[in-house]
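One chain of protein is taken out of this complex; the other chains stay put.
We call the chains A, B and C, going by the order they appear; numbering starts again at 1 in every chain.
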Amino acid sequence: MTTTSRVAMLRELRPPAERPFVLEEVAIPPLTEGAVLGRMVLAGVCGTDVHILHGKVPIKLPAILGHENVCQVVEIGGSKPLADITGQPVQVGDLITWLPKSCMQCYSCTILKDQSKCERRIGYGGWLPAWQHPYLVGGFAEYVWLLPGSDIVVVNDVAPEAVVLGDALRVMVHAVENVGGICYGDTVVVQGSGAVGMMGILLALDAGAGQVIVTGGPAARLDLVRELGADVAIDIFGVRAPERIAQVLELTHGRGADVIIEATGVPTAVAEGLEMVRINGRYVIAGHYGDAGTVPLNPHLINRKQVTITGAWSADNSHFLRGLTLLRKLSRETLDKLVRPRFSLTDINAALLATERQETVKVVVAP
Amino acid sequence: MTTTSRVAMLRELRPPAERPFVLEEVAIPPLTEGAVLGRMVLAGVCGTDVHILHGKVPIKLPAILGHENVCQVVEIGGSKPLADITGQPVQVGDLITWLPKSCMQCYSCTILKDQSKCERRIGYGGWLPAWQHPYLVGGFAEYVWLLPGSDIVVVNDVAPEAVVLGDALRVMVHAVENVGGICYGDTVVVQGSGAVGMMGILLALDAGAGQVIVTGGPAARLDLVRELGADVAIDIFGVRAPERIAQVLELTHGRGADVIIEATGVPTAVAEGLEMVRINGRYVIAGHYGDAGTVPLNPHLINRKQVTITGAWSADNSHFLRGLTLLRKLSRETLDKLVRPRFSLTDINAALLATERQETVKVVVAP
Amino acid sequence: MTTTSRVAMLRELRPPAERPFVLEEVAIPPLTEGAVLGRMVLAGVCGTDVHILHGKVPIKLPAILGHENVCQVVEIGGSKPLADITGQPVQVGDLITWLPKSCMQCYSCTILKDQSKCERRIGYGGWLPAWQHPYLVGGFAEYVWLLPGSDIVVVNDVAPEAVVLGDALRVMVHAVENVGGICYGDTVVVQGSGAVGMMGILLALDAGAGQVIVTGGPAARLDLVRELGADVAIDIFGVRAPERIAQVLELTHGRGADVIIEATGVPTAVAEGLEMVRINGRYVIAGHYGDAGTVPLNPHLINRKQVTITGAWSADNSHFLRGLTLLRKLSRETLDKLVRPRFSLTDINAALLATERQETVKVVVAP
Partner (left out) sequence: MTTTSRVAMLRELRPPAERPFVLEEVAIPPLTEGAVLGRMVLAGVCGTDVHILHGKVPIKLPAILGHENVCQVVEIGGSKPLADITGQPVQVGDLITWLPKSCMQCYSCTILKDQSKCERRIGYGGWLPAWQHPYLVGGFAEYVWLLPGSDIVVVNDVAPEAVVLGDALRVMVHAVENVGGICYGDTVVVQGSGAVGMMGILLALDAGAGQVIVTGGPAARLDLVRELGADVAIDIFGVRAPERIAQVLELTHGRGADVIIEATGVPTAVAEGLEMVRINGRYVIAGHYGDAGTVPLNPHLINRKQVTITGAWSADNSHFLRGLTLLRKLSRETLDKLVRPRFSLTDINAALLATERQETVKVVVAP
């Protein structure tokens, strides 16, 4: 039996180019009742990981990053049967992923009934400390040690490359739910073509949109967007905002889009989007996980057009489960376009660098 | 039978103090089938009338203003029975009011099913021209001539002083509907204590709010607000914005209000309100009928708190009908506080001046 | 210029086998301003047409049936430009369809804002009388004469075979809207595999359902259902109700379906469906256009499971427009499976007979 795990330890924050991760060997603690030891199969690298390295998202060091994970169950602590969040049994050999754990006791969890706003959420891959038990708390490693009561999902029937996309997708499922769903035939504008925006595009296409328009870039990314089925992709580097707005209006008989999903993190995108949305249209802000400051907005515009604007913060377990519908549909060909390149754990610093450069949609690491 | 009507004609735009209205006699055209001649009983003066005089709301001259009206039916054109918008018969002697008429043919009326956003709405009291048939198109007059097909409501069972409040109230009924209704026990903040805000306060109190907090002014107005039942009234002239926000948070156990209704027309109120609203709270912008420019807002705040922001533009017939519930409940004592002073048509310029000075909630004119 | 039109006149109600339709020549009235003369391209035969022949849906005779229509514009009355319900110009040579016309004045149209419940709806193909101007009021004819103000949709970019499916589809779009939309990944049960159910299946598949289960028959129809993408099709002729319920529960981890769409017209289907739906699930009754009597239902079940049950009556223009998204996507191969056989007007009685026998999904008539 294995007794140690190789991990990519992060002891100091510095940019990817300065190689912040160091490979270390960590002892695997014995399993307690209900704990799970998993051998990592695939870990996605998230834009948030890059933000962490730049000090924009606060975490405590040392840390093991990696929160978009698939592992294979090696051992389960104790003898009681273990179930995933849907009630399905978890067994040795299963491929699983796991989600942030809401406390189910705070005001958000109990009175607001919104677990995505849990006041004491536990997150693997940076938010749980790597300097105390159970140490193996992130996906950039050979093994993970999941706490008893972790929110596990068995994903034997989903390609690991698809599962790592589920982290971005669940935010989009949440966003679409918060914005009142896509009413069949809606014209949807997705602002942004990063991993989150890309999942929004695929989701809108599969959830009944009549027309999907994307504003994003760069050009190569937009080619991919079109290949994946978007009706129109507008290059923000080649087309200025007033012209982008004009194009959306033209594509909607001058009326504007029914739904706009913001996945950019850029405040000015919101002002732009409010010009693109129709009377009584809906707008969801999902890309502002970080605080990027204010943008001048006109209350008269919201009042007159009766736009509904809302936000979507992270996601809860139900959103991940709903997203499985899309993850199961992604073809090998599509996954090859979206999930690449694949780095070994040894090359973790290169993986982060590739993510920082936004060369592809989802960089992954396999031990 | 009367053949002419005295009217307060507006031939040139100038401020109330410069006495823009001139009393004239206008011939009453013969009634066509379905038209209604009414003798004015009471006309409310709206803040919009003042904005018109200042050139901020475009209309064509000459005009007869007055769109918050109660009249008594003097004659009905033709012999066919006439019904109001609820199907109730309209008869000579009835007290009636009438609402803006939506075209029921445009995209908003037919496909969006939102008559308040009608693209070709007909409004009495400034929007219908006074230089062509039927001339008598506003409430600041002795008689009105209602076009066949007008959206009439019989209000025999409502005090005329209450009916004139219905114009502001219906906007608030619409706002509350658009913001998802007041969930029983909600803490509601009403920003603004003008006629519209005042109706929002009374509506929230009667629609199941658990706590109603008002930010407005001046002090005398806030005394009235408290007399009418608001739990807390915060004086915007005496308390600065950060402190107002702090007070609302303190009144809500640090969580923020469930619902905020904006009725100020001041862009900075929106930024302030977003700090007052709770996670997953709701915010409706109803005071920005005019374009008062932009305000810096933070998309991160909307994203993180998952606030739902929307607008309410004017109202449709259903909102006026729902508002009757409140109008019927207003006691004589309350009406005396809200609807005063009463001017004769001869003193129309003074009525507008009193409205401009915001001395009372609703100034009225009786011929 | 043509001066007469051949029509399939219905002068007496009798079953299809007794050949109720007689071919007649009717004079084409001159066009008035805004009226449209169209040469029929394709008319779908609806199950309702069969019900009419059996006296189950009351109409006045003589009548020209056919309310699922595509025609080509031959002439437009007057000189004013004509627009369809989206604002797009209607011109000679265009392929168009038209929808039931709501009055836009009744309580349902104005206060309830629900045009599908219009109290005075005008329907072509049986509801407008064929014995008075403009006579040519149904699709089982060579020409149609559309009244000024008709709700026309230009469908140049849609296959005529798809357009005739739009009548059944719009009811399903309405049903899905009334039931709160399909939340992405929902398991949807469609009860019924007739034309309406078939459109419900295709709609659910395209609107983001994670799993679509069908209960219907006969076997050949279910083969088609599976070919079109349904995950599971249960034969009501081969599998008894308790077993059907058990299968749905098994397919949903014992929890029941998220959404059930009833398109059977059989009251017992509702009792069955309530056993198939999950806690807090949604159920829409869309197949009970006719009154087929009562069924014993258990209020405790509704109370305990908190099921939301609702209905969808016909549809309004917005639903047809939304349905175009699906109609445009239907491949030639799919249309060939769904829309057949094609009869000439001469064989109208055979077309009705084929419809009565439910041999195919949508029988059509072309002049």
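Observations
Going forward, a contact is a pair of C-beta atoms (placed from the backbone, for glycine too) under 8 Å apart; a residue touches a chain by one contact, two chains touch by 3 or more.
The structure presented is a predicted model; accordingly, all values stated were derived computationally and were not measured.
Note on the undisplayed chain: of the listed residues B:Glu177, B:Asp291 or B:Asp347, the one touching it is B:Glu177. Shown as candidates are B:Ala63, B:Ile96, B:Leu146 or B:Ala207; the residue that touches the absent chain is B:Ala207. Residue C:Gly311 is the one among C:Pro129, C:Pro148 or C:Gly311 that touches the chain not shown. Chain C residues in contact with the hidden partner, per the touch definition given at the top, are 107-108, 112, 114, 117, 178, 255, 262, 267, 270, 279-280, 285-300, 302-313. Within the entire complex, the positions of chain B that touch the omitted partner chain are 86-88, 173, 176-177, 180-185, 203, 206-208, 210, 253, 321-326. By the touch rule set out above, chain A reaches the unshown chain at residues 85-87, 104-105, 107, 109-115, 316-318, 321.
Just so we're on the same page, only the chains that are shown with their structure count from here on.
Two copies of one chain, chain B and chain C, form a contact in which over half of the residue numbers belong to both partners. With each centre defined as the average position of its C-alpha atoms, the distance from chain B to chain C rounds to 43 Å.
Residue positions of chain C touching 2 or more other chains: 86-87, 321.
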